[in-house]
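Right after this comes chain A.
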Amino acid sequence: MIDVELESVSKRFARSGEAAAVDDVNLTIGAGEFFTLLGPSGCGKTTTLRMVAGFYFPSDGHIRFGGKDVTRLAPNKRETGMVFQNYALFPHMTVAQNVAYGLKVRKVGRADAARRVAEALAEVHLDGYGPRRIDQLSGGQQQRVALARALVIRPRMLLLDEPLSNLDAKLREETRAEIRRIQRESGTTSIYVTHDQAEAMAMSDRIAVMRSGQVQQVGTPREVYHQPANAFVARFIGRSNVLSLPVAAVEATRVQVVLPGGGQVHAGAPEGHGLRVGDSALVSARPEYISVVSPADSDAIGGRVAAVEFTGMTTHLTVDVDTGDIDTQVTVAAVDAPERIGVGDRVGLRLPADRLWVVRP
Partner candidate 1 sequence: GDSEDTETPGGTTAERIVVYSARDKKVTDFVVEQFVAKHPEYQGKVEVLNMGAQEVLERTRAEKANPQGSVWWGGTQQGLSAGASEDLLEAWQPSFAAEMDARYKDAQGRWFGEILLPEVIMYNNKAIQPDQAPKDWDDLIAPAWKDKIIIRDVPASGTMRSIYASMIQRLSPDGSNPQPGYDWLRKLDANTVEYAANPTDLYVKMSRERGVLSAWNLQDILLQSEQSNMPFGYVMPASGAPVLVDGVAVIKGGNSEGAKTFLEFLFDSSLRANLAKDFFQIPAVPISEQPEWLANLNLKPMDVDWDVIAKHETEWINHWNAEIKNKG
Partner candidate 2 sequence: MTAVPSTLPSRWAQLTQRLGGGANSAWFPYVLVAPLALILWGYVVQPMLATFVESVSEDGTANYAQFFTSSGVARTSLLTSLVISAASVLLCGIVGVAMAFLLKRFSFAGRRLIEAFILVPAALPPLIGAVSFQLLYSEIGILPRALQQLFGTAQPVLAFDGIAGVLVVHTFTMYPFFYLAASAALAGMDPSVEEAAYNLGAGRIRVWRTVLLPMLTPALVSASLLVFMTSLASYTAPLLFGVDQTMTMQIYINRTNGDLPMASTYAAVLGLVSIAFLLLMRWYEGRRSYLSQSKGISARRREIANPIGRWLAPVASVLATLVLLAPVATIALVAFSADGSWTTEVIPSAYTIENFVTILTEPRAFEPILNSLQMSLLATAACVVVGVLIAYAVRRLRFVGRSLLDIGVMIAWALPGTVVAINLISAYSTGNGFSFGQALIGTFWILPLAYFVRFLPLVFRASSASLALIDPSLEEAARNLGASWWRAFLNITVRLMLPGVIVGALLAFVHGVGEFVASVLIYTSSTVPISVAINNRMYSFEIGTAAAYGMLQVALIFVVMWFSGRLENGGRAASRRAEQWTN
């Protein structure tokens, strides 16, 4: 069942003579689905969310909830619970009063409301902070109050605009599990905006990748990760090396490309890719699938390590590949004795045959 539908929705801000902030967006979100908007800063995620919540009217297009046109429905009739990117907490209320506001509006009894507020605060690890003034909280604590305030009313639809951006990894993980649990239990349709790709991957049923107000790709996490629609998506979701390689042979759903070292390898391709032999194909190769081998290895691409970055679990190597002018970046799992390799070392890289994917420009 379709719960939310955006039909050719656009939003142009009156006085900025520039391109539309949201440009002809079509999306359908199923009931109970956890849907994520992903995209670079300023691509129109917040604007889209605010139109769904009813704070902006689309310049064009329609928004439907369960088939009913709500394009111009008042925000308080939409039964959405929103976490604002800037929190929008009520400064004149305590933490508990902030969280209780939606319950009060819904005429929930006093005792019941108190219990639910306490529960919601516990869910975001703010037990005991109820009587505090908002300005006596740290940034992350304020963000959690905003989250609790939206969750406590168990809305029909959750709109979350980077609700965890100011939390530490540990808490973020716990909180996102909590959000997911609540969402699943109540079957709440959710639209989620995040910058954290790992978060988007871990939580979402489907992801829409946006860029400059336009939707680039909609798909499950695995689809957008492994079969990005275009070079932008490939590069934006996780790290990816997008190499331009000559096509040696074509099939319906894969092509054979020529590697810098001269070897050939198969790469998956979307149906109707339209490539022909001799064309140059853009091939996406995820760093974690590229293995570091001896530079002497015959079918490996040789290169020199330009940078080593330790990130805890993995170490990122940036390798300047000998042949061609492409910078290839490689991720090596930390268990592979990362301290062995340093800047300036020569390494060999091997591209995985079954993990390459042809993308549109």
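As a working rule, a contact is a pair of C-beta atoms (placed from the backbone, for glycine too) under 8 Å apart; a residue touches a chain by one contact, two chains touch by 3 or more; residues count from 1.
On the choice of candidates, all candidates are chains of the complex that A comes from, given by their letters.
These numbers come from a predicted model, not from an experiment.
Going through 1 or 2, you find that the chain touching chain A in this complex is 2. Chain A makes touch with candidate 2 in their complex at residues 53-55, 57, 72-82, 84-92, 94, 101-102, 105-106, 128, 131-136, 139, 142-143, 149-150, 153.
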